[in-house]
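Selected chains from the complex are presented in situ; the others are not included.
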Amino acid sequence: MGKLMNAKEYEESLRKLNLKVYLFGKRITNVVDDPIIRPSMNAVAATYEFAHKPEYEDIMTAKSHLTGKKINRFTHIHQSVDDLVKKSKMGRLLGSLTACCFQRCVGMDAMNALSITTHAIDAKHGTDYNQRFLKFLAYVQENDLVCDGAMTDPKGDRGLPPHKQADPDMFLHVVKEQADGIVVRGSKAHQTGAVNSHEIIVMPTMSMREEDKDYAVAFALPSDTEGITYILGRQSCDTRKLEGTTFDRGNMYYGGHEALVVFDHVFVPWERVFMYKEYDFTTQLVESFGAYHRQSYACKVGVGDVLIGAAQTVAEYNGAEKASHIKDKIVEMNHLNETLFCGCIACAAEGHQEASGTYLVDVLLANVHKQNVTRFPYEIARLAQDIAGGLMVTLPSEADFKSPEIGKWIEKYYKTKEGVCTEDRMRILRLIENITMGTAAVGYLTESMHGAGSPQAQRIMIGRLIDMKQKQKAAKFLCGIDKE
Amino acid sequence: MGKLMNAKEYEESLRKLNLKVYLFGKRITNVVDDPIIRPSMNAVAATYEFAHKPEYEDIMTAKSHLTGKKINRFTHIHQSVDDLVKKSKMGRLLGSLTACCFQRCVGMDAMNALSITTHAIDAKHGTDYNQRFLKFLAYVQENDLVCDGAMTDPKGDRGLPPHKQADPDMFLHVVKEQADGIVVRGSKAHQTGAVNSHEIIVMPTMSMREEDKDYAVAFALPSDTEGITYILGRQSCDTRKLEGTTFDRGNMYYGGHEALVVFDHVFVPWERVFMYKEYDFTTQLVESFGAYHRQSYACKVGVGDVLIGAAQTVAEYNGAEKASHIKDKIVEMNHLNETLFCGCIACAAEGHQEASGTYLVDVLLANVHKQNVTRFPYEIARLAQDIAGGLMVTLPSEADFKSPEIGKWIEKYYKTKEGVCTEDRMRILRLIENITMGTAAVGYLTESMHGAGSPQAQRIMIGRLIDMKQKQKAAKFLCGIDKE
């Protein structure tokens, strides 16, 4: 075909998949229409929908370096610093339009990391991984697919390497090599948007040594390949989506999801294998993916935009928007949010070209950016709760509001000043609750903490990437220890 | 009678009440056994239960200054600095035993504030409020009752005083004066533990001027008085308690609740009226109640204890407890938590006796303490999420864990090191989720922010209570502007 799918086509394409998905102890047969899952599907669909809007076209689409055709940026290999910057802006844009995790960046990041690493492996080992990968990429671009990028293994006993684990499956590994491919076993945890994906791209979770070479494996498979099981994680307030009400869920349209993905003796044909036992390239793959994915937390700036907009709105509804402390808190929220924006712009603007031709962000600054993402959204959320007032957590349910008996009391007593509708006030409070405590808090807070690596992972990288010698040299010269 | 009730007796006493309670749009007929409400009842019951434990007796009970009998400290009027200190310790103790809001302090704080203010009004106006109040107090002590202290009015348009509101009921007020008493109308929002209370003590929400004297009213009523309606607020993750599972709710036993309490033409007999039009004492009542109640946030130190214990436990389960950054984060959590403890101890230790004989905390330090409570629990919670790992928000449900089909995968892949039970790991993660995002986060975070007054309210008090002139005098002398 070769086309930009729209939201409707994307939804239809998902219906054709035969995924094995579990939630609340039961297998979900109709994934797309499941009320818990559907908002997350909507959020991915938004990545298709907005690519068709002229005002977002420059951000949301790119020109394929393989075909020259216009493609969705989520399937693009970055060809310039400008591409990297636009990736950051796309993240903020979609975050601000959905107020949640739209799930599609992880596959983009995996593909870009593989474009670099497969090229590097080939250069050293004379393999043909890059060619295999590019064929896969062309397929993804041609069909405008969603890919899950699957890196995180459960890890079992953190003190032991893969091959020393009591259970050898605590890291995904090759259990059999065949003429036509390999068979793998293991699982990937915390898989964002897994059941909304057409393809799943598997990568090793950390640097491996020779003893763990069976664990040094990367590949891509259709998401409904035989042997793959998805077990959805539950989120704070998830079941509000089952209540049949409208606004108690906070965000009326969008959400996210994560899943544990189990690979139980799954076959991968050779053409889809992009790394196999080249443990000496696991570090590069993990770190380049990590850098790209830490940049991707640009999206939280967009979610922050919505939370700030909600805080301003509730302040206005409360009649408090002119209080100097409220104005100052709004400024502080914006200041922190824009500081995050600086991080994702800077790591992109300072990007460079790798040997494969792919542009990679500045790795140090991407880590610095992500580290701030583990902090500032929590403070922005705290300030939003400050501005919202305690009503956010003591508000009666939507059913009470609509009750013929007592709805009148809520209507009467939660009215503020002339011109403010009580229901609107309830809606905006529910949105703030959603982002700071509910389903969206999973993405805005806890995944800001742990996604793309926990805070300590970034600190290790920052410690490693800083040129301390240069700094010490300057200091020693200036105080006269060294004469230069 | 004259006794310390136990938990069972308390529960039975509640069954005798005929409260008009609404939740999710429906009237609750059996309040005590309602699965959403029951954990909050359990938490109040704990204030009875632990008063019978010898190891807690010194903290949980006191000697009535009216009768000399041993009473539950929650019904006590503080007679010494030691009483104030023990109040703070009781808060921490119960917080650490329940990990939630146990709801009973607000009535204690209201009674202590009234003991001071009724005495002061009488001294100026020659009224007999203090005698009325002491009679009520004797009844409460004799029957070991739970009182709701109801202060917060909805306030309508924040820019207008009570008598200028479009709807005169936005602040609770007297609508009729009769020979035998008064009739009131209005509501109180955010009422903690309202439906677990035997009595409800109403106070004005802020300083009033003469034009608002009909709003300057304080009284106490049985909670099931005709004309009172309770509408429960919903909380993050509240309906997990309806799922029939065990551990997905996080805290197996305890919780809290808030309600909007509507007074629709409710009659109050004169003997239960403790302030009536004495607007010149509203400030004292509000500020002394505020000071006591800001001290009461000692309880969050106890909840912090549990959260720290949970974080340490999950670190051990993850095999990460010896990592230096984990140890340092645990120290930081403790440091912040103990800094909070210092605040509630210091405002008590610096307490003083009022004219009524009642001991009042140092008002400045109580405000300083509460201000820290609006900050540190958020940071402690952030650190707990850091230590917990992302699994806290991607963990499959308990139903999945117990599923015959896929439970094995969860059991297998969420196992960490030898000796750690996967289910225990899930349980402790659910507890951290509960305190940082779920039902208990309502109390540990958002109510830490807004309960007993929002942060700005404390800042105003701090600004007012500091002796700036003295500080400026010292500065001006030391730099030679003044010669003293």
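Letters A and B mark the chains as written, and numbering starts fresh at 1 in each.
Everything below uses one rule, namely that a contact is a pair of C-beta atoms (placed from the backbone, for glycine too) under 8 Å apart; a residue touches a chain by one contact, two chains touch by 3 or more.
Treat the numbers as computed from the prediction; the structure is a model and nothing was measured.
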Because only 2 copies sit in place here, please give the count for the whole complex.
4
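Please note the rule applied: only the chains that are shown with their structure count from here on.
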How much rotation, in degrees rounded to the nearest 5, is required to superimpose subunit A onto subunit B on the basis of Cα coordinates?
180
Residue set of subunit B touching subunit A in the complex reads 22-27, 154-159, 166-167, 169-170, 187, 189-190, 229, 231-237, 239-240, 243, 248, 258-260, 262, 318-320, 323, 325, 374-375, 378-379, 382, 385-386, 389-397, 399-400, 402-403, 405-406, 409-410, 412-418, 433, 437-438, 441-442, 445-447, 449-451, 454-456, 459
